[in-house]
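Data block below; observations after.
Below is a slice of the complex: some chains, not all, each in place.
A and B are the chain letters, set down in written order, and residue numbers restart from 1 in every chain.
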Amino acid sequence: MAALRNVMRGLCSGHLSLYGIKSLQYKPTGILCQLPCKSSYQRRLFTNKNMMVELDSNTGVAVIQMKKPPVNSLSLEFLTEFAINMEKLEMDRECRGVVLTSSIPKIFSAGLDINEMYGKTPEHTGEFWRAVQEIWLKLYGSNLVTIAAINGASPAGGCLLAMACDYRIMADNPKYAIGLNETKLGIVAPFWFKDTMINVIGRRATEHSLQLGLMYSTSEALKIGLVDQLVAQDKIMTTALSVMSEWLAIPGHARQITKSMMRKPTLDRLLTNRESDIQNFVNFISKDSIQKSLQLYLEMLRQRKG
Amino acid sequence: MAALRNVMRGLCSGHLSLYGIKSLQYKPTGILCQLPCKSSYQRRLFTNKNMMVELDSNTGVAVIQMKKPPVNSLSLEFLTEFAINMEKLEMDRECRGVVLTSSIPKIFSAGLDINEMYGKTPEHTGEFWRAVQEIWLKLYGSNLVTIAAINGASPAGGCLLAMACDYRIMADNPKYAIGLNETKLGIVAPFWFKDTMINVIGRRATEHSLQLGLMYSTSEALKIGLVDQLVAQDKIMTTALSVMSEWLAIPGHARQITKSMMRKPTLDRLLTNRESDIQNFVNFISKDSIQKSLQLYLEMLRQRKG
């Protein structure tokens, strides 16, 4: 009995050779790559206009820092760059996990860039919406371990990015809030935002949250499960990397199949309805009333800045 | 950054002109009506046999007080009146929200009236059940903001009415309890009672609750999320109206679409199976064994009263 418990404990702590062998065996089958200890330390850097990606090939962990002033708004360019980076990392046999964070002080991401929706052609608006769908499909469906290190405010699309990850750590700052606040702006979170939120915080909390467009303080977000953990601002990256190493101790192939089993129905629902979802968005945004509202909102933003 | 946070805060507090404009724009499209400040204060009163409806056209809030002694039992007459009132308010461009409460001391509603099920023709029983379905469809599918001010005991059908609202405030009195206790009476909550409860408290709590026909104390109800808030008995209406004003600060059109997105699948499930659900109920209630049980139950009620 005691022996068995020790074995179980050993298995739980992930130190058994069994894992290494399993992961090596799985290597040929696909994207997965688990790196045993290496003597040479390697760090690769991809700097793009809107984000910086740093892959430590020793640990297999990539850190994506969003760096688009002033608020990491999700423009078409930003989303396209992000999707290409995710694609690269997904295909990179040295990468096993991604930490998503921001290099802009006090903000994780303010969500969708309203400039992409105001005064644009239906073609442009449709292309933009497809890019929003694409980054969610890539993040929510990623084989990599994805951890959001939420080091600032995270409304709307920013909250969506965080919710699409496997685990959410938030800096415990009373000034930061997180939530899908679309309703407050007079717009409606699409069904796959809603589905993602239900999968994180459950149906009742989602209904309440979406009807009122609630923004949660960090402690409220922890309480309802919108984030998994709060840490001091200066501990967020070390915590994220430490949590990541626990996740990477799990045999990757089994973890990936399990993740896919949990998320596939939600992913499939958007894949099946992708074109009609784009059409709905374009129709909604093209309305005179919505364009007028966006105009007022943008003017207000400009005045506040000026 | 600070400017943006101020904007966000402004948007959250709902004081921006953006809202007013959006709501005016949406006015022509349907039921929604959001009233900016008015100089003339208006209060309209509809008094029916079983309930009193008071609409304050200044705030857009209607208060429905159930007043059918001794226990606000849901008779066919009561349900028909209720449905007509809901229909009226839904169509009334001045009405934006409903507070549902009771004017009977210590009781919100004791649920379905057993007299409607005992010794009646299948036609009558079927008509009664259709009326139960109808009030749930109207409440659960309402475009209005619906708040239950649960100022007394709320078993069975009383709990269903409360669960169909958007938000539940309960008077914190140790003598009050709430729950779907059908199983304890030897009957079975139909699938849409179950669906409604799952949408409020989740699947496990619902399974536990329905198998045992659990009645929850106010603190237990708060803990499992069956109610959202507890307040002192004498604060329940002021709290309900204060919460209502927060909900009414949200752009109505976006809130309504969001609510519909959350609830439509559950509503559709009853709409699709409405006739078979009536047939099931009539067949079940017509059984000799059930009629005998109802007879004993009614006799017992009479003895206790006498």
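Here, contacts are C-beta pairs under 8 Å (C-beta built on N, C-alpha and C of every residue); 3 or more make two chains touch, one makes a residue touch a chain.
This structure is a prediction, so every number in the text was calculated from the model and none was measured.
Tell me how many copies the full complex contains, given that 2 of them appear here.
Identical chains making up the full complex: 3 copies.
Keep in mind that, in the parts below, only the chains that are shown with their structure count from here on.
Which angle of rotation, from 0 to 180°, maps the CA atoms of chain A onto the equivalent atoms of chain B, to the nearest 5?
Answer in degrees: 120, to the nearest 5.
When the centre of a chain is set as the mean of its C-alpha atoms, what distance in Å lies between chain A and chain B?
37
Considering the complex alone, what residue numbers of chain B touch chain A?
Listed in rising order, the residues of chain B that touch chain A are 1, 3-8, 11-12, 14, 16-19, 21-22, 25-26, 166-167, 198-202, 225, 228, 246-247, 250-251, 253-255, 257-259, 261-263.
Sort out for me which residues of chain A touch chain B in the complex.
70-71, 105-107, 110, 153, 155, 175, 181-189, 191, 194, 202-204, 206-208, 210-213, 215, 289, 292-293, 296-297, 300-301, 304-305
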